[in-house]
Structures are given as structure tokens and as C-alpha cells.
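Of the protein chains in this complex, all but one are displayed in their positions.
Now for chain A:
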Amino acid sequence: MQEERRTRVYELLAHDKSIYLQISEMIETDIMRGILEEESRVPSTNELAKLYAINPATAAKGVNILVDEQIIYKKRGIGMFVSPGAKDRILQKRRSMFYENYVKGLVVEAESLGISKEELINMIQES
């Protein structure tokens, strides 16, 4: 488990994104995949800092994004837990970002390569 997570973070670290965003996205992905179930405890800021060898302040920033979005919640003195309905909320958020993050770029690149809309749609249907 630990090994798998570390490999993933190295891949992600190669990307352009800020580390705190990577941390919040990784937790989200674990929730979507059911690795972290609703009402289960989320690794603490310090655990995340140690696991990924990142600054605790950066880990806290990533976690706080999820608290603000009510994907996880704090139980005082106990830790952080996955909110009920978190999975649906993440799914909705990612779906609304899908167009911006993937479709737009796909269409622009297809256009610059001279691939027509029809050809693109055919490719999607075949894939």
C-alpha cells in the first residue's frame, strides 16, 4: 500500500501541479476508488507529510481544500474523516471539470492536426 502510493506521488510530482493540489487530488481519488470509505479516517497531516516527505504546512493546505469543500470533516481531537456523500460530490466536481480539463484541449489539438469533428467522434466511438 505504502509503496504503491509513493510511486503514484512520484509520477504526479513530475506534473506541473502544486504539491498541495496533488495531495488533495490523491485523497479524492482514494475516496472515489473506495480505498477510503465514507466515515473512515483520513491520514493526518503529519502522516501525509511523512509518507510523501513533504512539508507539513503543504500537506495541511491540501487537506484543508477538502475540508472547505466538505469532502472530509474534522472531529476535534480525533482526526479527519470522509464526509457522507463525499464520493458523489467528488464525482460531480470531476465531471464538471472534465470538459475544461480534457475535452477542450482534445478539440484544440485535433483542430491543429487537421482532424475533423467527424473523425474525432469516430475515434472516440472506436476507442
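As a convention for this text, contacts are C-beta pairs under 8 Å (C-beta built on N, C-alpha and C of every residue); 3 or more make two chains touch, one makes a residue touch a chain; residues count from 1.
In this text, contacts and distances are computed from a predicted model.
Asks: Leaving aside the chains you can see, what is the UniProt protein name of the one that's missing? Options: "CheY-like chemotaxis protein", "ABC transporter ATP-binding protein", "Glucose/mannose transport system permease protein" or "Acetyl-CoA acetyltransferase".
Replies: "ABC transporter ATP-binding protein"
Asks: So one chain is hidden, and I want to know which residue out of A:S18, A:Q70 or A:N101 touches that hidden chain in the complete assembly.
Replies: The single option touching the absent chain is A:S18.
Asks: Given that one chain is not shown, which residue among A:I35, A:A57 or A:M123 touches it?
Replies: Touching the chain that is not displayed is residue A:A57.
Asks: Go through chain A and note every residue touching the omitted chain.
Replies: Where chain A meets the chain not shown: residues 13, 16, 18-20, 45-46, 49-50, 52-58, 61.
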